[in-house]
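What you see is the complex with one protein chain gone and the rest in place.
Should a chain be cited, it is by its letter among A, B and C, assigned in written order, with residues numbered from 1 in that chain.
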Amino acid sequence: MTIENLRAVAENMPFNKLIGLRVARLHADGVTLECGMRDELKNIAGVMHGGVAATLADAAVGIALARHFGGRRPCTTTDLKINYLRPIAHGKIVARSHLVRIGQNLCVGRVDISDAQRKLAAVAIVTYMLL
Amino acid sequence: MTIENLRAVAENMPFNKLIGLRVARLHADGVTLECGMRDELKNIAGVMHGGVAATLADAAVGIALARHFGGRRPCTTTDLKINYLRPIAHGKIVARSHLVRIGQNLCVGRVDISDAQRKLAAVAIVTYMLL
Amino acid sequence: MTIENLRAVAENMPFNKLIGLRVARLHADGVTLECGMRDELKNIAGVMHGGVAATLADAAVGIALARHFGGRRPCTTTDLKINYLRPIAHGKIVARSHLVRIGQNLCVGRVDISDAQRKLAAVAIVTYMLL
Partner (left out) sequence: MTIENLRAVAENMPFNKLIGLRVARLHADGVTLECGMRDELKNIAGVMHGGVAATLADAAVGIALARHFGGRRPCTTTDLKINYLRPIAHGKIVARSHLVRIGQNLCVGRVDISDAQRKLAAVAIVTYMLL
């Protein structure tokens, strides 16, 4: 899958579109997503809501798997774990996934979420089950 | 805090508003949130995006803490873990939090996420740090 | 499986034996394990090592599944998450599992770990894959 194919799929998925994520780069072991910070993505403290980072982590592994399997293997998230390290208040949110296991049933990726200055803001591990 | 006070705070938080969550009920040890399923909250498989359930889990613990502390203790999510058990395609998404630990620095809640028929769709544990 | 059958299997598993866990009770949706606190299970602070609680959480779900399937379905842990709420320094460690999802491939249980006074010391969620 080219980055254009992947964008067509990933960026049109309804919730991804609501969040506003973009497939920025492809890597040998994963993808980089970007999302512009905006008021709608904030919590009461005026920084990125935890749910936004979780969504980007989930999507960064799911899109890496879509690419790995050429979009031909439906799969679903079974578990997601995330640690929030630093708040992001503005600029870009960057989510880089690394697939660490492609199994017959389960696939696992880890994700680094950073701000525009590449300061680490969250780390996550996400599991997908192939259907 | 009355449920009206809590709603005023929680439902106007920008990302909660984008998702469309509502504070449905207060309990001795937590709160119940509800969110109507709609196309914008779906993934490519046509079911609730994993990020939506993570957002509800995060919010269900955060809002229970806002109520516990009368809205006077700012806090931030430090870790979130969620297992997805069953897809939700339509109807309501219901998130019930139970605070299991109120510490001096860290507070922990667990969350059951169900569909309109009260079938369990996800389970989560969320940690907040008091600031 | 009777509790005696289950004990024969669970308590003779090498690492469970090293830890010293015991199947204390069976419930409709899970099991209760107990483990006597002793010096060998401690960390440098003189309280239960985090690895002990993780081991009990893992075992409490695995043994509940062994019982659910009558010991006829081999399975393996795929993910474990645990939050430590309070230290345990002496007395018994009690781990009560609740199976929340028995799927075709994945089974999920949540576990409450308490001290002898039934004060909650940790909460966990554990996933097993059926082989």
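Note that in this section contacts are C-beta pairs under 8 Å (C-beta built on N, C-alpha and C of every residue); 3 or more make two chains touch, one makes a residue touch a chain.
Note that the structure is a prediction, hence the values are computed from the model and not measured.
Within the set C:54, C:93 or C:107, the residue that contacts the chain not displayed is C:54.
Along chain B, the points of touch with the absent chain fall at residues 78-79, 81, 105-106, 127, 129. Although one chain is hidden here, its contacts on chain A can still be listed: residues 79, 81, 83, 85-86, 100-101, 103, 108, 110, 120, 123, 125, 127.
By the touch rule set out above, chain C reaches the unshown chain at residues 9, 13-19, 39-45, 49-52, 54-56, 58-59, 62, 74, 76-84, 87.
Here is the rule we go by: only the chains that are shown with their structure count from here on.
The two sequence copies chain A and chain C touch through a face in which the numbers common to both exceed half of the numbers used overall. The rotation relating chain B to chain C, fitted on Cα atoms, amounts to 180°, rounded to the nearest 5. Here the CA centre of chain B is 27 Å from the CA centre of chain C.
Here the spacing of chain A and chain C, counted between their Cα centres, is 33 Å.
Among all residues of chain B, those that touch two or more other chains are 79, 81, 83.
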